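Missing here: one protein chain of the complex. Every other protein chain is in place.
Here is subunit A:
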Amino acid sequence: MASKLRILVPVKRVIDYAVKPRVNKAQTAVETTGVKHSMNPFDELSIEEAVRFRERKYPVEDILAFSAGPAKSQDILRTAMAMGADRGLHVVEEKTELEPLGVAKVLQKVVEEEGRNLVILGKQSIDDDANQTGQMLAGLLGWSQATQASKVDIEGDSVTVTREVDGGVETLKAKLPMIITTDLRLNEPRYASLPNIMKAKKKPLQKKSMADYAVDTGKRLKTVKVAEPPARQGGGKVEDVGGLIGRLKELGAL
């Protein structure tokens, strides 16, 4: 008898991908006040994949969307539910910027408390670009992991994942429970429709605090400085292909 899929999808609220981030004057962080935020694009892929499992008639019992962060993270949990997640869990944390290891420890608790057997995460968040949380969670739980997935098929307890590697793809097979992280080609996330946005407002959203999990999420890393990268200046334009070749020779590139 195949397991029912009890899916956990962690999502993160980040500065919108189309906004150019600016470093603050004190050089301590990237300016986030008054800046448009949205769901980390890779997390949209995770939600979409979970919803498609249900549409493909996989035995999905429920899809739980999770976020740890400030009160406003609620917005992206509502988005996740409008896309098709059944309920939300928000661990409210206003002060501390959580590090991947801390998040992974909280997620481990959530997995245990909520009896999850599949966790789908974005491969990285586009703010910190760390690419760690999924792998760390897999390590803490001792589960199989398939990162950077571009295709997932489930048959009974057996999960086949095609993943992006340097120079191509590789295919892995594992049994539930497992961790999957998503890559760009996996799917195209849907836009939440207005009726679904309205429905999502009525879906259950549970609030918790870090204290409820009693895990060590203290910061291990200290931010010394955040700086703008050195600007690169364009070198002007040439008239034609001959000019292009000539200039590249001058620059020693040919």
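A few points about this structure:
As a convention for this text, contacts are C-beta pairs under 8 Å (C-beta built on N, C-alpha and C of every residue); 3 or more make two chains touch, one makes a residue touch a chain; residues count from 1.
Everything that follows uses one rule, which is that contacts and distances are computed from a predicted model.
Name of the non-displayed chain as stated in its UniProt record, restricted to "LAMI_0F15588g1_1", "Probable electron transfer flavoprotein subunit alpha", "Ribosomal RNA-processing protein 43" or "Exosome complex component MTR3": "Probable electron transfer flavoprotein subunit alpha". Residue-wise, the contact with the chain that is not shown comes from A:Met136, picked out of A:Ala85, A:Met136 or A:Ala192.
Within the whole complex, the absent chain has one touching residue among A:Val169, A:Ile197 or A:Met210, and that is A:Val169. Interface residues of subunit A with the unshown chain, by the touch rule above, are 15, 17, 20-21, 23, 30, 42, 99-101, 104, 123-124, 126-140, 143-148, 150, 160, 164-175, 183-185, 220-229, 232-238, 240-245, 247-248, 251-254.
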